[in-house]
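So the structure is just underneath, and the comments pick up after that.
Here is chain A:
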Amino acid sequence: MTTRPELNLGEHLLAGLAAVALFAVMAAVFVSAGFGQPAGFGDGSITASIGYALFAMTDLAAHESESFLVAFEIIDIVLVAALVGAVMLARRESEGSLVTALTDGGRDTDDGGEN
Partner candidate 1 sequence: MMVEALLAVTLIGAAMTFLSDDEWAGRVAAGISVLPVVGSLWMYANFQNVGNALLSGSLAYETTIDWIQLGGYTIQWHVGVDGVSMPLIALSTVLTTLAIVSAWTPIDERQSQFYGLMLLMEASLIGVFSALDFFAWFVFWEGVLIPMYFLIAVWGGPRRKYAAIKFFVYTNVASLVMFLGFMALVFGLGDSITVLGLPEIAQALREPGNLSTFFGMSPGVLRLVAFTAMFAGFAVKVPVFPLHTWLPDAHVEAPTPVSVMLAGVLLKMGTYALLRFNFTMLQETAKANAALIATFGVVSVIYGAMLALAQKDLKRIVAYSSISSMGYVILGLVAFTPHGVGGATFQMISHGLISGLMFMAVGVIYNETHTRMVGDISGIADRMPWTVGIFLAAAFGYMGLPLMSGFIGEVLVFLGSFRSTVLPNAPLFTAAAMFGIVVVAGYLLWAMQRTLFGEYELATDYEVGRAPLHDVVPLAILLVLVIALGSSPGIAYNMIQRAVNPILNLAFALGGVL
Partner candidate 2 sequence: MAAEEIPLVFEFAPAIAVLPALSLVVALFFGEYFPKKGAEAGILATAGSLVLSLIMLATVAGGQTVNHELYTLVLGVSEETFGLHLGILIDPLSALMLTIVSLISFLVHVFSMGYMNDEGETGLPRYYGELGLFTASMLAFVMADNILMAFMFFELVGLASYLLIGFWFRDAGPPSAAKKAFLVTRFGDYFFLVGVVGIFATFFPATSTPGMFAGEHAFPVVAEHALAGEATVNTFGFEPQTWFTILGLLVLGGVIGKSAQFPLHSWLPDAMEGPTPVSALIHAATMVAAGVYLVARMYGFYALSPTALGVIALTGGFTALFAATMGVVKQEIKQVLAYSTISQYGYIMLGLGGGGYVAAVFHLTTHAVFKALLFLGAGSVIIAMHHNENMWDMGGLKEKMPVTYYSFLSGSLALAGIIPFAGFWSKDEVLFETLVHGLGTPTASSTLLLIGYAFGLVAVFFTGFYTFRMVFLTFHGEPRTDTAEDPHGVRWNVKAPLAVLGVLAATVGFINMTPVAELTGAHIEFLHQWLDMAPEEYLTNVHHYTEVLETASHYEAAHISPLAPGAVSLALALGGAGLAYQLYGTAAHPEPHTEKLGSIRTLLMHNYYLDEFQVWLATGVTYRVARAANTFDQGVVDGVVNGVSSVSLFSGSRVRRIQSGVVSNYASLITLSLVLLIAFFGIMGGWF
């Protein structure tokens, strides 16, 4: 059982080394790369600009960006789907009747069939 947190490096050290190696190569690449001075943001509220970008009102925004209304809506659907999916996955069958995460787990459900 691995319920208790513990640092058990012994058997997986080799695999861990791969992560370290990845960091090493990436660091080597990044450090040697030159990006020049960042442009940064001027005046104006960044948060407000984000809001405008989300609702496709970029002409009002202080900072340049693309509009994301469609993406925003899609994310909305994705979240709902994920929620439903999570509930679906989490339900469990016990003694013939389905017990879902949304039921009140304390009640006896045998009398009323499925919930």
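FYI, contacts are C-beta pairs under 8 Å (C-beta built on N, C-alpha and C of every residue); 3 or more make two chains touch, one makes a residue touch a chain; residues count from 1.
Keep in mind how these were chosen: all candidates are chains of the complex that A comes from, given by their letters.
Here the structure is a predicted model, which means the values were calculated and not measured.
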item	value
Among 1 or 2, touch partner of chain A in the complex	2
Residues of chain A touching candidate 2 in the complex	12, 15, 18-19, 21-22, 25-26, 28-29, 32-33
